[in-house]
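Let me begin by handing over the structure; questions about it come next.
Every protein chain of the complex appears in place save one, which is left out.
And then chain A:
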Amino acid sequence: MADLSIDFAGIKSPNPFWLASAPPTNTGDQVRRAFDAGWGGAVWKTLGNPIVNVSSRFGGIDYGNTRLMGLNNVELITDRPLDVNLKEMREIKRRYPSHALIASLMVETKDEWREIIRKAEDTGADGLELNFGCPHGMCERGMGSAVGNEPAVLQEIARWAVEFATTPVIVKLTPNVGDILEPGEAVLRSGAHGVSLINTVKSLMGVDLERMVPLPRVGGASTNGGYCGPAVKPIALHLLSQLARHPGVGRLPISGIGGISNSRDAAEFIALGATSVQVCTAVMHYGYRIVEEMIEGLSDWLDDHGMRSVNELRGRAIPQVQEWGELDLSYRVVADISADKCIGCQLCYVACMDGAHQCIHLPGRTEAEARAAGHTHLPKVLPDRAVTADPSGEAAPSRVPFVDEEECIGCNLCALVCPVPGCITMREVPSGKPPETWNDRVQKGTDFVPGGLESTARARSS
């Protein structure tokens, strides 16, 4: 079994799975049950000056039969008394000395930061996470994401924290910025020991069309909240990879957050540079018990891939994150529809017709019918495929579309819409050309495409 333990800027954890600062880490009883379930660490629900929360405070997005593809909240930091939280944190650290306990903090003034860092570290917590990400409520009071998207302010407050702290300082970043590298570099300059991202994405979940009030509804009104859950994972992975690729920021340990629900999600974050991963929405949906699959799945994956520790996986995918200009323009794939697996729904056909390059055809059509249906180019060779409807309904050979490979641009859309796993695959085909990137072309001076604005201008001037 692979070694899942990690060392995050000196914070030791038996596995990389931490609970994010959120409702699942609201109380000592919860964190106790989470640690008993197997979680390696917990970032306590953000401490600060007492606040009042609203009711209701969560909104969800469903998609098809999937509940809670995304979740949003207008909840603020902890609404429990500070001394109660501190007492419970101390008790947890005493009972679970080898688990990672991190205090999330959010206050305003330098004195308040000094005070709360002293109190938090006094509990025995292993580290501090500065909450510079909360996109609602606290930012209007000059905290949360109001700090996170002002690099100079972020840098100054983080520098105070580093100065006051004796434990590692992690800065939690907001995704609600134009360029994540700006706050990332500010963290680096502040001397903080690590970063975590992403906090929630500014969002408005929907509108109650009968009441004409956005959701979640608080009486007769609502406000923007923070979006999280499986839907935000691609955004989180992108921002994580941006930081991880950076020559300076990338050297800091990063705690990945954003839509992580299972071991596979976690492995992806770690492959893109995360040292620990923080989970919230999936626990709010299914409970602490999900960590069993996460631990077992990650361990099995590492074993199956010949890696002895989670550290071996970290960052493996980063070198393959490139700018568009470095991609090989000569590489080519075409769609391949398996007649054996096809069930004849023809979603690939309509997707290609209306959403792509009209290179998927239906069998049994004349040229005139194909043109009337909207095809502007016809395949040179028609495959020998049955076109008579099978009245038994068992198989549908006549409904199996075919691909005009000459015209297929390898966009993937058909494979993405096909409901049957493995029915449409993208087959690599030799292009007959040597690898060449756009940047290569720029260097060689062949970076124009006939018919472009530049060539038009050149033609006019000559």
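Here is the rule we go by: contacts are C-beta pairs under 8 Å (C-beta built on N, C-alpha and C of every residue); 3 or more make two chains touch, one makes a residue touch a chain; residues count from 1.
Note that contacts and distances are computed from a predicted model.
**Student:** Leaving aside the chains on screen, match the unshown one to its UniProt name from "Sugar ABC transporter permease", "FAD-dependent oxidoreductase", "Na(+)-translocating NADH-quinone reductase subunit C" or "(Fe-S)-binding protein".
**Tutor:** Of "Sugar ABC transporter permease", "FAD-dependent oxidoreductase", "Na(+)-translocating NADH-quinone reductase subunit C" or "(Fe-S)-binding protein", the absent chain's UniProt record names it "FAD-dependent oxidoreductase".
**Student:** Which one touches the absent chain: A:N224, A:N262 or A:Q346?
**Tutor:** Looking across A:N224, A:N262 or A:Q346, the contact with the absent chain belongs to A:Q346.
**Student:** Over the whole complex, note the residues of chain A touching the chain we left out.
**Tutor:** 64-65, 343-347, 349-350, 362, 389, 393-396, 399, 419-420
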